[in-house]
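All protein chains of the complex are present and in place, except for one that has been dropped.
This part shows chain A:
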């Protein structure tokens, strides 16, 4: 057989390719230079995706492709390889890898957070390590290379996966026979970024996703400022970052919302990042499509959950189950969206999972051609290496795969992966498949010998009649040896046979009997019926066309099949709480049209409107929670005492189930506030709770607020940290004074027309000074409340709102004079020292002194029943009902400067409305319908349907998962996704 021939011939040739550079002296023999060609003929060539050449030839020399095509002629000094019936593909390109570059171990930190950098001569933040050159840590990893070669890769772009700015990667050919001089295709492949901090430093900033985003934003403006020669000192990080700007820029994310965040960073910085996605882009493919970015995506589809035990299965949420069910559609969705993407194996347990995962993706609509592109031409293009990688073409590296057929076919075998013209045998085409049953005759006795998996991990059974004997097999280099016991398998009496095998039987060879006597044996193959059966079994395991549960808006429990739309609705005969001069109107109609309140009056005609009989029910404007921490991935950027540059919008989680729960409690708008871990917090995201919409659709960009904080949290009293200024209320005051003074100076410089370094923190503080952005300050005791107002006075601006403000009642007169609002808890106290004098009469007292007063939650549970919390102000201090109701509606709207569009029932305002079953401040009241801008986002009747749907979907998915387990597919143990409830004090750690 020619198969065998070409192997043995080629192993020798290999040696000649491994040669030293021409100018290297030789002392161990004569200088050898090999000028021979290698010529592959009669192959089916796949030079690039979608292109096939039958009976083609390929000529290579010195590791590169010389020519490709149908009419290529072999030079005389060519070694010819006949690839009749075989195919040649370009080897794959892995563009996102840490191959051979170890990630440093995390350093053990001290007890107190570290605020300062550990290095000098570099950027002020240790996590910006643009000067990292992956080459410095690179060590060719033979084992990893072998795995990648087996999976079809010829080249990897590796980098040091450590830090926000990770420096440049390198491009390495998986030429295990070569040396670094040969393998290193490029010492600079791409510049890498991520949102994860580096392990080498404990510097606390950034400690949140919004902090990491803000830092990247600042780094790019600083790099630009540096590049323009405005900095007198050296900054090796920024220098490197600037120098690397000629490379492809790869930003490593960790899922859908990182994708969107990175895309918006691209917009702001003008840097076209290639995004390493998370594999969940399918969830909001339209938004991903709109980014028009290039992606690198994983195909690490998870195993089904083990749901056999129904009690354990209960912990698995619908969204977890859906992920299992839907994520194999991800590559197809990206393909159908027309996005350019490469596929990475970086997140697979082992690269050898690539083909099974891809075959799964094919069943879900991924086209083979797209997959091939994603593994060859696209990564080559994204790395700027299309001329030498990813295709079989003249001048490209001779990186090629030799296969038995279509590379993605389950039946196909990848025989060889040539890299830089160097051969790697994946599966020896010369190994004869000897699976089957044989009749074995040894010294007059007859046995039945069955061999399986001979080409991978051979195993054998030997039977004497019906008795199974103990046996062992060895099968290498064309030699088969089998050892087996006598009938009593415990006795240590072994018969051994050995022979060279050929594709046809009978074989004969030497046998050594238990007594040591040598004799001969014969083995004759039986008919192949058994193996056929096995194959059929395998076919049964194949999944039939997959069932994918349709996506919902959002794609979690209680999501809607279709994105809900604004309707024309007429509420008839409601008790309407207008929050306007008209007060509470009995038996009144409200018409909602085009998202607005179109008309309020008696006996309105429905026209084409959907009519809701609201007789006996109460219609109010939607509740506005001035202080919320739901719908966020992170709350505190506590890495510095000021984080004015961070934006909560960068941390919004629009899929948070608490949004739906808030809607079910009549809440239509929230202010997603930064936490209170530092005196100057971050910029708020004021959001309309449009369940199922995008972050952009929910956030009101025009409402510009920022969180400040005072007291125990900012001086870090309740957790052992003693190193950050300020540690006292005295220090807090000075810190504010300092920052505002610097902001004023910054602004003066900016207005002077002289060049200035753009500083996002100072920009934000300037907005405050200019009354373009407004402060909501976390506050407890009267001294600090008074202090902040005085600081503001001294800089000629006004504090907008004090939140918590539990001792507001002690300085209500001063607050009224300053014109600051108070948004407080109804009755919280006693949880820390500074709330010792917190009283539930606070709201009533502040209100009585003319302070614009509100009741907020700071708590996902309370947020959904703020109607009751408002009622508490009637109990504690006797606030009249209409005023009490305004505490959770109109007044917070005023605090957030959105009272022109929401907060009351007035013609022309947004139709943010709640229909209550009864008197809205009663414990018996439930929200029956909650509308945001005319769209019904919560409906108590629809909710029942959704619950039913959730149960049905879970049941369906459970059945599918049980089916998967039953088929023998791998499963993962049930687990519960841990949702961290966030409040003001939550301190997150970001790696």
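Definition applied: a contact is a pair of C-beta atoms (placed from the backbone, for glycine too) under 8 Å apart; a residue touches a chain by one contact, two chains touch by 3 or more; residues count from 1.
The working rule: contacts and distances are computed from a predicted model.
**Student:** Hey, which one's the missing chain according to UniProt: "Bacillithiol biosynthesis deacetylase BshB2", "Imidazolonepropionase-like amidohydrolase", "Phosphoribosylformylglycinamidine synthase subunit PurS" or "Xanthine dehydrogenase family protein molybdopterin-binding subunit"?
**Tutor:** So, among "Bacillithiol biosynthesis deacetylase BshB2", "Imidazolonepropionase-like amidohydrolase", "Phosphoribosylformylglycinamidine synthase subunit PurS" or "Xanthine dehydrogenase family protein molybdopterin-binding subunit", the name matching the hidden chain's UniProt entry is "Imidazolonepropionase-like amidohydrolase".
**Student:** With the full complex in mind, choose from A:483, A:523 or A:862 the residue touching the hidden chain.
**Tutor:** Selected residue, touching the omitted chain: A:862.
**Student:** Determine which one of A:318, A:348 or A:714 touches the chain that has been left out.
**Tutor:** Of these options, the touching residue for the absent chain is A:318.
**Student:** Looking at the whole complex, which of A:113, A:436, A:595 or A:840 touches the chain that is not displayed?
**Tutor:** From the options A:113, A:436, A:595 or A:840, the contact with the absent chain belongs to A:840.
**Student:** Which residue from A:58, A:407 or A:556 sits in contact with the chain not drawn here?
**Tutor:** From the options A:58, A:407 or A:556, the contact with the absent chain belongs to A:556.
**Student:** Which positions on chain A touch the chain that was left off?
**Tutor:** On the side of chain A, residues 311-312, 314-315, 317-319, 556-558, 657-658, 660-661, 664, 712, 718, 809-810, 812-813, 827-833, 836-837, 839-841, 845, 848-849, 860-862, 864-865, 868, 871-872, 874-877, 881, 917, 921-926, 943, 947, 950, 954, 973-979, 981 touch the unshown chain.
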